[in-house]
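Moving on, here comes chain A:
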Amino acid sequence: MLPLMAQLTVSHYLFVGAVLFVCGVACMATKRNALGVLMGVELVLNGANMNFIAFASPLLREKHLGLDGQLVALFVIVLAAAEAAVALAIALNFYNNHSTIDVDRASELKG
Partner candidate 1 sequence: MLLAAVDWHSYFFMLFAMLACAFAMGVLLTSNIVRMAFYLVLSLGATAGLYFLAGAEFVGAMQLMIYVGGTLVLLIFGVMLTAQSRFVSMKIRPDEWILVASLGGALLLLLLYVAFSVPEWRMEHPHPAEISVAETKLAAPIGLALSGVRLDDGIGYLFPFLIVSVHLLVVLIGAGYLARTKRRATSEN
Partner candidate 2 sequence: MVDFFVSTFGMSPTVAAILAAGIQCALLLNVVAVGALVFIWMERKIAGRIQDRLGPTRVGGRFGWLQTLADGIKLIAKEDLTPADADALLFKLAPYISFAASFTAYMALPFSDGWVAVHVNAGVFFILAVLGLEVFGTILAGYASGSKWSLFGAIREAAQVVSYEVPLGLCVVVPVMICGTMDLVAIANMQSAGIWSWLIFHDPFTFCIFWIYFTCAMASVNRAPFDLAEAESELVAGFHTEYSGLRWSFFFMAEYGSMFLVSGLAVILFFGGWNGPLAIMSDKIIGVIPGLGLAGQPNAWGFIAGCVGAANFIMKATIGVTVMIWVRWTLPRLRIDQVMTMCLKYCVPLAAACFLGAVFVKAEIFGLGYLSVDAWLPGLRSDRLEVREGWMTEVEGEGVTLSTEKTLVHGDG
């Protein structure tokens, strides 16, 4: 790995962002626990945030996004908090009514 580490570029950060993103998607796909899906969503959001910060960082590229990248990242963090709150409220509600958190069981709307 040493040559890769010669000088940090944006694509290193994109690598980490991609890994986070894929883990998040896989986690959403496989987890049967509603909260597991929620965690997958958090990972996906973080993957996206990583790319924003990478493109906005003055250290990595000559022509960088400047302040906008970091501001968008801030907004993503705040909105992720809001999203997690609502999703959790729904999951708790579901749990209280059906005494189960298993996503497969949530099939009452089935025709």
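The candidates came about this way: all candidates are chains of the complex that A comes from, given by their letters.
The rule is simple: contacts are C-beta pairs under 8 Å (C-beta built on N, C-alpha and C of every residue); 3 or more make two chains touch, one makes a residue touch a chain; residues count from 1.
Everything numeric here is computed off the predicted structure, so don't read it as measured data.
Within this complex, chain A touches only one of the listed candidates (1 or 2), namely 1. Only residues 1, 5-16, 18-27, 29-33, 35-36, 38-40, 42-43, 46, 49-50, 53-54, 56-62, 66-71, 73-75, 77-86, 88-93, 95-96, 100-102 of chain A touch candidate 1 when the two sit together in their complex.
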